[in-house]
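Presenting chain A:
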Amino acid sequence: QEKVVKIGLLTDFSGVFAQLAKDIEDAWMLAYDERGGMIAGHKIEIIREDAENSPQVAVQKANKLIKSDGVAVFGGLISSGGGIALAGLADQEKVPFVAGFAVADELTGKYCSPYVARTSFAANALQSAAGAYWASEGAKTAVFMGPDYAAGHAMRDGFRRGFEGGGGEVVLEIMTPLGSTRDWGPSLLRAQQSNAEMIYSFYAGSEAVQVVKQHSDFAMKQSMPLRGDMWLYDEALWSAMGGAQLDAVQITVYTNALETEASERFKEAFKKKYDRLPVASNAMGYTNANAIFDALAVAIEENNGELPEDGAKIITALSNLELDDPRGPVRFNASNNAVQDELYMIRIVEGPEGLHHELIAHTPYGEDLPGCDM
Partner candidate 1 sequence: MTQQLQINNVTKRFGGLRIIEGFDLELQAGARHAIIGPNGAGKTTLFNMISGWLVPTSGNISIDGKNIAGMSPEKVTEAGLARSFQKNTLFEGLSVLESLRLSIQARSRARFNFLAAASSFKDIIEQACIAAEKMNLQDVLDRQVKTLSYGQKRQLEVAMALACSPKILLLDEPAAGTSPAERTLLMQLLNELPKEMTLLLVEHDMDVVFGVCSQITVLNYGRAVVTGTPEEIRQNEDVRAAYLGKSLDQDGGRHE
Partner candidate 2 sequence: MSEPDKGTNGSILAVSDIHTYYGDSHILQGVSLEVRRGECTALLGRNGAGKTTTLRSIVGLTPARSGRIVFANQDISGWTTHRIVRLGLGYVPENRGIFSNLTVREHLMVAVWASGVSSQRLDQVLAIFPRISERMDNLGQQLSGGEQQMLSIARALLGEPDLLVLDEPSEGLAPIIVNEVSDTLARIKETGTSILLVEQNAEMALSLADSVTILSQGRVQFSGTPKELEEAPRISEAYLGVSV
Partner candidate 3 sequence: MSFFLFNLLNGLQLSMLLFLMAIGLTVIFGLMDILNLAHGAFYMVGAYFGYVLYQLTGSFWFALAFGPLLPMLLGFILQLFVLQPLIDRGRSAHLDMALLTFGILFFIIGLIDLIFFETFGLTFISIEKPDLLRGAIYVGTFYPAYRLLIIALGLIVGLLVWVLLDRTVIGAVVRAGVDDREMVRAMGIDIYKVFALVFALGCGLAGLAGVVAGAELSIDVNMGVQILIPTLVVVILGGLGSVKGCFIGALIVGMADTMTQAYLPALSMFTTYIFLAVMLMVRPQGFFGRAPKVL
């Protein structure tokens, strides 16, 4: 009889993260194909569930995966709140959870657990790297603009840490109500009044579209460029931005302009399967799936070809992995959080086949906030 290992892909297929979720799923399926659907003599069965960008639903679906389907491990989640909820649940139910995109620092800080790992990154690390980069480029003053909620605060703190650590100054913070801001005019004007050199911003989805478009409408692109991260200038938003994104510079954990060996391999495989180039969220999903599969393989082999009883073993195995990832080498720190060597600064440029990324710099990975004792 064939041995099966069940893995839950629990992520936010509906809601604002729908596109990201689909990207992650696509990457998971690629990783699955690459292994022929098998790990360590076990057939992989992926059960996908929609967390709907709601922690309540995430918990309910995780309960289903754990109690009804009996998954060995589940991963994928994007939203931070949901991620934290699942971290608690995983810890209680002793079933490992590997966050795919959830960025809250607490996930592998305050709430870290032997049953929880993350393959993406923590907010603070990414943004402090961005801050450090812009400071090193000579920017002295910046306005930070972002949504007024936990993730926004985390991003802001990270950017501040990097930027001010590098000698710059955040002269103004503009935190807008999440989901209920209908016009960015007043905030952009406030930024303009501050006479800072640049705006650094974290927004996602439709809010990102509106901020970028209105920033351009108010003719601020020259006087006070809007810089951000891979959420702000996500490829999925390009068609809605109407060209306002052109020339913008951003930080990212992965870009298909990266030409390392691992990246080329990934791009080729992805293109073959989906007939398009992967984007950052695909890469994130790819890391997530590979880390889970590899960790399972190690854990099963160490347990004489059987799935270990204790799910913590899977996380331990994962934490010891070193991945030759498209993003660059990825390792895990003591809190089971992914760390990569360097990050990438990219610019959106126009080419014969439309807009694409241009890699303009590599920049060192930011330092994670202190983790926890498990």
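The candidates came about this way: all candidates are chains of the complex that A comes from, given by their letters.
Here is the rule we go by: a residue touches a chain if its C-beta (ideal position, glycine included) is under 8 Å from a C-beta of that chain, and two chains touch if they have at least 3 such contacts; residues count from 1.
Note that the structure is a prediction, hence the values are computed from the model and not measured.
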| item | value |
| --- | --- |
| Among 1, 2 or 3, touch partner of chain A in the complex | 3 |
| Touch list for chain A against partner candidate 3, complex | 14-16, 18-19, 148, 174-177, 179-183, 185-187, 189-190, 193, 205-206, 209-210, 213, 217-219, 236-237, 239-242 |
